[in-house]
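Structure first, then comments.
With one protein chain withheld, the remaining protein chains of the complex are depicted in position.
Right, chain A next:
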Amino acid sequence: MQTLLFLILFPILVACLLLFVKRTTLRYAVVALSALAIGGASIYLLMRYALEGAVYFAAPSETVSLAMVAIEMGLALFIIYMGAKFRNYPAIALAVIQAALVVYLEATFSGSLHAVNNLFIDQFSIIMALIIGIIGSLIAVYAVRYMETYHHHHPEVRNRQKMFFFVIFVFLAAMFGLVFSNNLMWVFFFWEITTITSFLLIGYSETEEATNNAFRALVMNLLGGVAFVVALIILAATEATSGGIDLARVLASSDAAIILLPAALIGFAGITKAALMPFSSWLLGAMVAPTPVSALLHSSTMVKAGVYILVRFSPVFAGTLAGFSIGLVGAVTFVVASAIAISQNNAKLVLAYSTIANLGLIAACAGVGTYMLVWAAILLIIFHAVAKALLFLGTGAIEHRIGSRDIEDMEGLIVRMPRMAVMMFIGIAGMFLAPFGMLISKWAAIEAFVQVQAPFGLIFIALLAYGSAITVFFWAKWMGKLVAVTRNQERVEKGFFEESWGPLYIITGLVIAAVLLFPVISSILIEPYVLAIYGVTALMAQANVAIMLLMMALLLILPVSFLLFRRSAKRLPAYMGGRPATPDLHFAGSLGLTREAQTRNYYLAEYFGEAKLFLPGAVVCTVLILASWVLAGVAL
């Protein structure tokens, strides 16, 4: 239990310490050392508890719970203050409603708000802890140098780095708390902390746009928070059969009808936090924040909290119509968000839409909730966290060097920033190509949906088939831009702060390692977890695993063939309609003029634009969310 408490409390300690650190070098040292400690502790957690299954800890309750309520009230006051300051009345209203509900819950059901064990750890929590502890803290390390450069590039932004790093580490602490808590009141407390921290981080630059987007994120997440409290009230009111606020008891409850409605409400909270449609806009708006924030929100924290809770509750959703509705919200989000990603040329927006899409896929798996799908969902969480962190950090580094986050401007990156381009290449491959992680999970999801009761399974398969085809398109064209060998362009790789590359190298290694180690990850962590809950477990056929590893080996060996092509070969400029041309795409036009040809990717905005697709997608998803409540209510 000490390790759990360490992981929750140590980041808070570091956060407080960072409030007093002004110099970048010192801050770097503090952050790097704490990252080492946090990462080390989460690996220790893996070695200590991986083979033990679920372990529960009593942990102090009375005073801590009281303190949590006090902090929640304080946070509500803070939101009201901020809401008043920026005249955002929905935020005030939601904060007041939420605080009132919490008070009502505490006052009315104080007798049934006790969990025997407040903390716990099982394989799924270990996986989440590893993601938070390793990826999350690597992003924090990267952020130190990034923020220095950021303020160099943006002198107009008030330098609040002390606050920034305080919030980042509180965020990590809250995430650890969230995945270790067995007391749903505690889960809710940490849940609200992540809402506030993301609000503060998104609004960091204090521009009007940043403030607006921060409030949008806040309002949407508070909406989910309100649903969460309502779920807690229902659970507390039905404590005898539902298990109250004890997560383990709720999941083991034999009264499936009673817990379905609270589960659907908590699922809704998960949907808001995971930015599924129609709530996707807060995550897109969050792009105004400095890049490490995006990396953190998208890979290891925040949105992962949303899907974490969905996957936790998926045994409750399994086989229910309410669960199917939630799953469909995810599947529709997957297709629509992927399609919109085609029309985006802003790298960060492509990444954001892809995050939303993949969270949708995870939610689809969690909502339908068969054992194979839970297996696939957890795999997706792992692979997505690693690859997406790499892509965000990479995009941030590129933006600092070339001064743009437009994919079109990344043309020829392989010439200008070869190492960076290779890392981006691996990151993108990690998102959609065999034998990399996301594809393994997608494949597992298809195999799993095939076995889901008709006609539901088929609906999901159809959505998945279209969605994954679309995914190939928008990733491959980005990859193409990166690998274009352009001429007469200088290398701009040097000059970027060396230290920041450390985390990038490590995460790139993790993307590849995740593929090579995935059979081990699956057999040690995911399969036992699924087995413990469902009594059966999914695993991938040995032969297929061998083939995947063979493909990976091939991919690692193939670049050696470059050596073969080094010699000989005569070089000619590209064909330009038979006109005399130079390698940098200039050709002899008419009247003796030299003209330049340029290449641009297809964005097909006419067919896949945001304006065209967002509204239908949002409407469908809203209807499905309402349907999930109605269906859960009917079951009652």
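We take it that contacts are C-beta pairs under 8 Å (C-beta built on N, C-alpha and C of every residue); 3 or more make two chains touch, one makes a residue touch a chain; residues count from 1.
Please note the rule applied: contacts and distances are computed from a predicted model.
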{"item": "Options \"ABC transporter ATP-binding protein\", \"Ech hydrogenase subunit EchB\", \"Cysteine desulfurase\" or \"SUF system NifU family Fe-S cluster assembly protein\": UniProt name of the undisplayed chain", "value": "\"Ech hydrogenase subunit EchB\""}
{"item": "Residue of A:V520, A:L558 or A:L591 in touch with the missing chain, whole complex considered", "value": "A:L558"}
{"item": "Residue of A:L5, A:V422 or A:I461 in touch with the missing chain, whole complex considered", "value": "A:I461"}
{"item": "Selected from A:M73, A:V450, A:V536 or A:V619 as touching the chain missing from the view", "value": "A:V450"}
{"item": "Missing-partner contacts on chain A, residue numbers", "value": "411-412, 414, 433-434, 439, 443, 446-447, 450-455, 457-458, 461-462, 464-466, 468-470, 472-473, 476-477, 479-481, 483-487, 541, 543-544, 547-548, 551, 554, 558-559, 561-562, 564-566, 568-576, 583, 585, 597, 599, 601-602, 607"}
